[in-house]
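Each remark here refers to the structure printed beneath this line.
Shown here: the complex without one of its protein chains, the others still in place.
Then we have chain A:
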Amino acid sequence: MTHAAELRDRTQELLSAHPPATTDRLDFLKARFDAGLAWVHYPEGLGGLGAPRSLQAVVDAELEAAGAPDNDPRRIGIGLGMAAPTILGFGTEEQKRRFLRPLWVGEEVWCQLFSEPGAGSDLAALGTRAVRDGDSWVVNGQKVWTSSAHVARWAILIARTDPDVPKHRGITYFICDMTDPGVEVRPLRQITGEAEFNEVFLTDVRIPDSHRLGEIGDGWRVAQTTLMNERVSIGGMRIPREGGMIGPVSKTWRERPELRTHDLHQRLLTLWVEAEVARLAGERLRQQLVAGQPGPEGSGLKLAFARLNQEISGLEVELLGEEGLLYDDWTMRRPELVDFTGREAGYRYLRSKGNSIEGGTNEVLLNIVAERVLGLPAEPRTDKDVAWKDLAR
């Protein structure tokens, strides 16, 4: 079952058995999952058919043409992009059967409990403790920068289970029930005025050992799968020319000649060129992935887009002149999605400041490129052989 034609037939069978026009959205998504058409590269019985990942596009095109509902991937991005591949890679059969279907159809939203106030770039230094108590673990600590925590049913969590060994070795990976009474979610207001993220306080949260992912003490390795998939999912989409942040500022430039100055013109053209070239580099990476030749380029693209988003939105605020002195809305809200283009330039300017911090700071990513792509010597590591409990903090 790896040919495009077979997949097309199978998709048509799904569509005739469950016509989208007359089928409940959730029922359709469940039927799609059960037909192995959710993510065709997943194994049979878990929403897939063990087919090449590139064939998913065939299924998606058929379903889109038939007007079938999708699973609103942006709403459940953390589940799809991070939790699912980790559960698939390290979960027990029971865990895979319990969690993957409601995750994919969107019945259960996931969040990620990784970063802590004291563990940002140095994530492996995390201090949230998990202590074994019979068949369960008791977890105490504080997590931060958790998007979707206020709507999530489950979380992927890494916690320290052994403070007496070096930091990377004493971490274990868990699935945490966000409805546990010991979980407290507080909105974390950002410089944009809204709270896209949360702080999560964990007080005597009980996690059954059956919700552990991978071996005790192997959580860092398991987390690498999660983080690797986060970066892969960033580079997967085809974007049209002016599809990114350069779009709104170019539109304003065309529509409002009274705002134009020579200086802004030079800067706009330079940024337009850089944005278009970065878009092509992203497209080239996408073509490499489709052709089964993934390159290291993805690690660099996030750096490029972070800088461009910041510079372009900064130029846009300046271009607007008197209007650039204004801001659309400082109301504290808790949006489910980040929407860069649905709001004004000032919001884009402030929000894009996070682009060079979230998902790995620019500085850390430059180290990664230098060491893993160019093979330059690694940063000196003074914490390698020191027990976690003896680290400076």
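Quick note on the criterion: contacts are C-beta pairs under 8 Å (C-beta built on N, C-alpha and C of every residue); 3 or more make two chains touch, one makes a residue touch a chain; residues count from 1.
The definition used in the following text is that contacts and distances are computed from a predicted model.
The unshown chain of the complex is recorded in UniProt as "Acyl-CoA/acyl-ACP dehydrogenase", chosen from "Acetyltransferase", "Cytochrome C", "Acyl-CoA/acyl-ACP dehydrogenase" or "TIGR02186 family protein".
For the options A:Thr226, A:Ser250, A:Ser313 or A:Asn355, the residue in contact with the chain missing from this view is A:Ser250.
In the complete assembly, the contact with the undisplayed chain comes from A:Gln287, out of A:Gln12, A:Ser121, A:Gln287 or A:Thr341. Set against the missing chain, the residues A:Glu297, A:Glu318, A:Glu344 or A:Asp383 yield one that touches it, A:Glu297. Taking the complete complex into account, residues 250, 253-254, 257, 260-262, 265-266, 268-270, 272-274, 276-278, 280-281, 283-284, 287-288, 291, 293, 297, 300-301, 303-304, 363, 365-367, 369-371, 373-380 of chain A touch the chain not shown.
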